[in-house]
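With one protein chain held back, the other chains of the complex are shown just where they sit.
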Amino acid sequence: MSESSTRSSGAYGVLGAAWAVALERLAIGPVWLRKAVAYALLAGVLYWIPTYFASYQVTEYTRIMAFALAALGLNLLTGYTGQISVGHGAFMGVGAYTVAILVTDHGVSHLVAIVIASLLSFVLGVVVGLPALRIKGLYLALVTLALAAMFPQFIKRFSDITGGSSGKEVPRLRPPEGSGLVQDQWIYYLTLVVVVVVFVLVRNLVKSRVGRALIAIRDNETAAETMGVNVTAYKLGVFGVSALIAGLAGGISVLREPFVNAGLFNIDLSITLLVIVVIGGVATIFGPAIGAIIAAELPTVTQDLVAGRFPDFKVDPYRPVFFAGALILLVFAAPGGITGAFKRIGAEGRIQLIQKQMLGRARQVSSGGPDSPP
Amino acid sequence: MTTILEVSDIDAGYGPVQVLRKLSFTVDEGEVVVILGANGAGKTTTLRAVSGMIPSSGSVRFRGGEVRGRRPDQLCSLGLAHVPQGRGTVTDLTVEENLRLGAFSRKDQAEISADIASWYDTFPRLGERKDQQAGSMSGGEQQMLAIARALMSRPTLLLLDEPSLGLAPLVTKELFGRISEINRSSGTAVLVVEQNANLALGIASRGYVLETGQIISSGTAEDLRNDDAVRQAYLGH
Partner (left out) sequence: MSEFLQFTFIGLGKGAVYATLALALVIIYRTTGLLNFAQGEMAMFCTYFVWFGHDRGLPLPAAVLVGMFGGFLMGALIERLLVRPVSKKAMGNPLPIVIITIGLFLGLNGLAPIVFGEQAKTFPVPFGDGSVSILGASIFTRTLGTLAVLAVSVAVLWAIFQKTKFGLGLRAVASNAESSALVGVPVGRMLLIGWGMSAAFGALAGTLSVEGGLDNTLMALPLIYAFAAATLGGFDSELGAVVGGLLVGVITELLARYGTIGAYSVGQDLKLLPAFLLILLVLVFRPSGLFGKGEVKRV
């Protein structure tokens, strides 16, 4: 493909991200109209992409969508309930491998396999969520990191089922007869439908009573408990759903790249998902999508820009350093990520925090002994 | 009488919430000054602003030099010790380690050990528990420890934040007695903020009344005790 195509696909990606931000920020005309126009535009663009772009670019966009979906799952967990996971790559892997094994070795149809994979991921999410109830913060991050590190080893250990390091090839899901679609376009639309549906469902969930309960838990667990929120059930549920979404993303990735191997689902993947969530904005709906676009396209765009002046520049070795820098910069300069919503502490929580400071944040307030009043 | 602490026009607060407004007061060498106030009046905030725990604007002059904006550990080296609300004992360390910690800014090893020994004389209960974890002691004992620890740095001025909080009346009485003794024998000035006005005025020479971040009255301890408004609000009669 020509150089200019690479450039434009990257640029469009970034433009798309910019559009999404503008949507939230610009204030022209009544809200409903703005939203209707914006969504119509978005729908149009998304629909039209496979017709305009070359096949490898369409696949790239499909890939971005899958990552956005997985990141949405992670964001639900980390952003809305504050349970940190550096292991969601493992859930993606579970989804992907389940689909791969069921389709290749047991003749299950792709879509059924994806459903099973999602359910399995849900169950696993709840199982991982159980100890997570007792382990918090940094320690939970540690456990999930260990999980992510362990997953590839699991795959290698059971290589007769999984294909181990050499991997497993999966039969493709062909486009239906008479649809006029080519393979990459077909998978693109399938992925698009799944991703849009889940995004809408999650958005509704977050805006509902459930969403409010989650935020209450995140900001002040004990208060939420006293308000009658069943904290345990919610936390487990969110872990499950979050894992389900990641597993789903992993499953549909197999449609796009019909090949799995242990190296695809390692720590780097989990870290990438975290990067996407942070860049896009924790606890927002569009955040994961924007993060995914930026994470995928910004290095390419940079490559094109720099290669103009320094033709030998290759961005690939710099990718991790790039993201590391972005992560660190974001924590300092824009804790809200690109969509500016790192709202860990809601207004209520902030007032409580100030109250705590005023009364003395004494961590060592003595517990008093026999001669203190009760 | 030399003034060792001169606080002028201090504004301080937490984030968007302003607590102290143009607060001004003084403490002279060797005297005991009390700041009375109800909950939320800003007593703790005042001490924190003086010792540098929170940022503030205005002027704090200690022993002739401007110290506003300095860090708490720097103020300690200059001779200002602060016993915070809730004691502030380091619960994971032993009693003796806490005392030793108090002398962190000092270098005279032999004297430090001598001081520790003399504190064990003054507070035998501390001596008995010297290798015990500080967190395992009673509230009263921890308060003694906190004060002894603060005094290990041989300060010129001791800030005490509600020492009576959480302690039984008898214990509090003994505590204030000790504070007065220490002030008389070592000449360390004491600035104590309290809700418990009776005991505090009992050992103080002067006092201020703090309400919503501002001083609304001041005078000698005697004056304050006889002031009707003060009596009604803080002395209960």
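Residue numbering begins at 1 within each chain, and the chains themselves are lettered A and B in the order written.
Simple rule for what comes next: contacts are C-beta pairs under 8 Å (C-beta built on N, C-alpha and C of every residue); 3 or more make two chains touch, one makes a residue touch a chain.
No experiment lies behind these values; they were computed from the predicted model shown.
Here one chain is not drawn; of A:149, A:181 or A:306, the residue touching it is A:149. Among the residues A:134, A:209 or A:309, only A:134 touches the chain that is left out of the figure.
Contact with the chain that does not appear here is found for just one residue of B:34, B:81 or B:95, B:81.
In the full complex, chain A contacts the hidden chain through residues 78, 82, 84, 86, 131, 134-139, 141-143, 145-147, 149-150, 153-154, 156-157, 267, 271, 274-275, 278, 282, 317-325, 327-328, 330-332, 335, 344-345, 353, 361, 363-364.
Listed here are the chain B residues that touch the chain not shown: 51, 53, 71-73, 76-77, 81-84, 88-93, 97, 100-102, 104-105, 149-150, 152-153.
As a working rule, only the chains that are shown with their structure count from here on.
If you average the Cα atoms of chain A and of chain B, the two centres end up 52 Å apart.
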